[in-house]
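Working notes, structure below.
Here the complex is missing a single protein chain, while all its other protein chains stay put.
Coming up: chain A.
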């Protein structure tokens, strides 16, 4: 408690006179871009995709295919409180890391690293996935071990290899902060008593569901504007969805993931041990080395690639698939490689066109605004950013 107060004072000192006084923190009463505030005062997503259907409402298919069911319906205040929490290093054990340290708006809501770095500089083991369009997901983490954003939140918060906090310390710090007590009261007006852990998770989930990217040039093409994609990108789209490359069999539109576990046989970076992935969660040896298929939206913004960052750029990833089934699989570990992992034998030009097309999936118009100051007054150190 005392330490937190000291940090607040120290941070306030360095923030200079331009920031608001602690009492000036207010929560937005309007919904974020892309959302309509309903008569009930909650924010609901609006997108042209709502005019399309999908088979079984699964949100998988081709161009004009509806999205899968998603999370929304949070209040503007809950979403904005989540934004403050997301950017506030008070959530980490020693006040050095915020969620945004590894899910940085300037880096595609990822961190630009092969694998994330924890509170004390540890290798967190896997790459930070982007948070774009998590409102539509049903499984979280590379190994799909959480089934909601709320369940996911406790992972990095309390992992000693990541943010290194404890539930007790997290709640003590937040309850010890008058600004947060007031903001939580605004966001959860019916709640009584001190700030509860579940409210923290709810607010973080509310904010993350506002991170929607559905306005890329690809989407404009989908909605009927043929010229939104240039000739190279169209060619790339056709290679991407061809049954030679088969990319879209797992990276299925409109979200460019089918959310399944797939055993791909990607290499680990030098010196990095083999990662069994979902096998450990599902207890199924046939899924050894299986990981959740990631979305490709904003993929050009989130290098390096793979669960452990084995690939520096998109072309390297596409080349990996093009080198054929099992080209980087460990020789001493039996893997049930996914049947779509084949030997596509694409030409160099086709590989380039796929990369061109992936660039058309970029849309960051609803990028969130980082707060100029956070209620704790702390500043994330973005450890290791200088490298």
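Keep in mind that, in the parts below, a residue touches a chain if its C-beta (ideal position, glycine included) is under 8 Å from a C-beta of that chain, and two chains touch if they have at least 3 such contacts; residues count from 1.
Just so we're on the same page, contacts and distances are computed from a predicted model.
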{"item": "Protein that the absent chain corresponds to, by UniProt name, given \"hydrogenase (acceptor)\", \"Branched-chain amino acid ABC transporter permease\", \"Right-handed parallel beta-helix repeat-containing protein\" or \"Aspartyl/glutamyl-tRNA(Asn/Gln) amidotransferase subunit C\"", "value": "\"Right-handed parallel beta-helix repeat-containing protein\""}
{"item": "Contacting the left-out chain in the complete assembly, out of A:56, A:121 or A:193", "value": "A:56"}
{"item": "Residue among A:37, A:107, A:145 or A:315 touching the omitted chain", "value": "A:37"}
{"item": "Identified contact with the non-displayed chain, of A:198, A:230 or A:365", "value": "A:365"}
{"item": "Residue, one of A:74, A:201, A:221 or A:305, that touches the chain absent here", "value": "A:221"}
{"item": "Omitted-chain contact residue, chosen from A:159, A:175, A:327 or A:342", "value": "A:342"}
{"item": "For chain A, the residues touching the chain missing from this view", "value": "30, 33-37, 46-48, 50-51, 53-56, 58, 60-65, 214-215, 220-228, 234, 237-239, 241-245, 248, 252-253, 258-263, 282, 284, 286-287, 325, 336-339, 341-343, 365-366"}
